[in-house]
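All protein chains but one are shown at their positions in the complex.
What follows is chain A.
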């Protein structure tokens, strides 16, 4: 870890963040996993397995529940204001895309996605991203766009989380004292220093 741990969590206990910010981030920190309400348990497990390859969290003591957040959004039928015209509605795209990945895994490796080694999983996901994965599903759903949307949503969920923000040394939420040292190599005391990079 190039940045020290606990930075954001410590700042949330101080008056350097606004009340509105503290509420949002604390709630996100304390969110625990719940059974899926949009996906079936099987679909959700598969989505989780895929997200673990897209954004590995092997070094985390607390897992950021990307699949759970996607499930919650789709349950609430929330969107982000647009979608590619070539794609079906978000929920349908997810259900179909998950089927497509398992179909491709069977055709390519003779096993379901979750039974594959991590190397095989990565090969398969790479093929989906390049629109080169085998299967009927990808005739109806553009694999590259599905992958792009899934990856973007996964990255959004992951890097919105205080633990991921600690990982990259981001403390922009601690803005109450204002930022006066903003030029190159100018850091405020509350900004973490990278270790060993």
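Basically, contacts are C-beta pairs under 8 Å (C-beta built on N, C-alpha and C of every residue); 3 or more make two chains touch, one makes a residue touch a chain; residues count from 1.
Definition applied: contacts and distances are computed from a predicted model.
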### Query
Can you tell which of "Ribose import ATP-binding protein RbsA 1", "ABC transporter permease", "Choline dehydrogenase" or "KaiB-like protein 1" UniProt lists for the chain that's not drawn?
"Choline dehydrogenase"
### Query
Out of A:6, A:23 or A:42, which is the one that touches the chain we can't see?
A:23
#### Entry: Candidate in contact with the missing chain, chosen from A:7, A:104 or A:165
A:165
### Task
Using the touch rule from the top, list residues of chain A that touch the missing partner.
2, 17-21, 23-25, 28, 53-56, 77-86, 122, 125, 129, 148, 151-152, 154-156, 158-160, 165, 167-170, 172-173, 175, 178-180, 182-187, 191, 194, 197
